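Handing you a structure now.
One protein chain omitted, others in place.
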Amino acid sequence: MIIAEQKKLSEITALLGDASKVLVIGCGTCVTVCFAGGSREAAILAASLRMSTQLAGNGKQVADVTVQRQCEWEYLDQIAEQVKEADILLSLGCGIGVQAIAEHFPDKWVVPGLNTSFLGLPVEQGIWSERCAACGDCILGLTGGICPIARCSKSLLNGPCGGSEAGHCEVSKDIPCAWQLIYDRLSSLGKVEMLYELQPPKNWQKARDGGPRKITREDLLLGEKED
Amino acid sequence: MSDSSSANHPPLSILAYCCEHCAYAAADLAGSLRMQYPPNIRIVRLPCTGKIDVLIILQALEDGADGVMVAGCLPGDCHFLEGNVNAKRRVKHIRNLLGEIGLEPERVRMYQLSSAMAGEFVRISEEMTREIEKLGPNPLKKNQR
Partner (left out) sequence: MSTGNNGYLVGSNLEKILRAGMFAVTAELGPPQSADPEVIRQKARLLKGNCDAVNITDNQTAIVRMSSIGSGAIVVQEGLEPVIQMTCRDRNRLAIQSDLLAAYALGMRNLLCLTGDHQTFGNHPTAKNVFDIDSIQLIQMVVNLRDQRVFQCGDPLKGPEPRFFVGAAASPFADPVAYRPYRLAKKVKAGANFIQTQLIYDVEAFERFMTRVRELGIHEQAYILAGVGPLKSPAMARYMKESVPGILVPDAIIERMEKAGEPWAGKKKEELTKEDRKARAAAWQEEGIKICIELIQQIRQIKGVAGVHIMAIEWEEAVKPIVEGAGLYPRPIIRTNEAEPLAAA
């Protein structure tokens, strides 16, 4: 899922500028699971903003509401009334949610309350780790289910490099060496010979490098289309 | 014991979230033993301090409480095993958040004691009251009716 972290209160306050009626919008999907922007976080942030702006002498009215997912228009339709009342919208969704709100309510100024970081999972409660780089051309079938694009600091396809030591990456002891993991996994499954194959250079055009991506599924489009 | 209503502000109110297994029992015992503790302390009984979360405490302060104390079991004694450990971590987090908001972190504090420690309950109530007296009334109260 998408992992994000809340911005510092001071940065959020600066983004609000002079607006006096703020609507904090939480999201009930990914950012709830990573405790960054769910309904509870939205309520806490709203209270924090009311308190801090009051103490600073320019008290703002801050309300909060949370939708199931900010990235689907139908869910955003449900909060149209609250949005109308506000001067500024503070989205606690991931970058997608912030943009969806901006697109759906184009006459309102929208600011982000989170820094969206990566696609990953909770390794244990409170610790999230990156797993996928959304490269558009999945090669997990070659590496025993461990992604070298996302988890190797250099995205090597024929790793490891010479910086792998005691199972961790040269960049940090907190980063496991993806290629050590791949080597161990393939070895334990009796498939280490797969590593002797030379992997050719990656087609980065399928990744973000080729430009912003779009997928259209003809079979799912609604309404009559002329052939 | 001190009565803080003498200064030119209304009496300071300190919410005490007490777990029923230890802190609340200690407070109860103090009462039975006719031990006096400051009237500023308003006790709220919880099944466990693990029930504490950031929002409860923020709301208390936003609504005008001058101080919040969280009183739970001694390390290793929590009836629900880790409730007091989680509460301690959250109180630390809340204090950091208060710093960012602009309110004194010292207004929120965690204490740990056992059900037999009536004297300790009196001591922490007095200590908390003194600390809040020093800080003065919650500045957010100014704009309230």
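Which chain is which? They are A and B, in the order written, and residues in each are numbered from 1.
By definition in this document, a contact is a pair of C-beta atoms (placed from the backbone, for glycine too) under 8 Å apart; a residue touches a chain by one contact, two chains touch by 3 or more.
Nothing here was measured: the structure is a model prediction, and the numbers come from that model.
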Neighbours of the unshown chain, displayed set only, are A
Among listed residues A:Gly93, A:Gly113, A:Gly144 or A:Gly159, the absent chain is touched only by A:Gly159
Residue list for subunit A contacting the dropped chain reads 153-167, 170-172, 177, 180, 183-184, 192, 195-196, 198-202, 204
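Throughout what follows, only the chains that are shown with their structure count from here on.
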In the complex, the residues of subunit A that touch subunit B are 8-10, 40, 43-44, 47-48, 50-52, 54-56, 59
Touching subunit A in the complex, subunit B uses residues 53-55, 58-59, 61-62, 97, 100-103, 139-140, 143
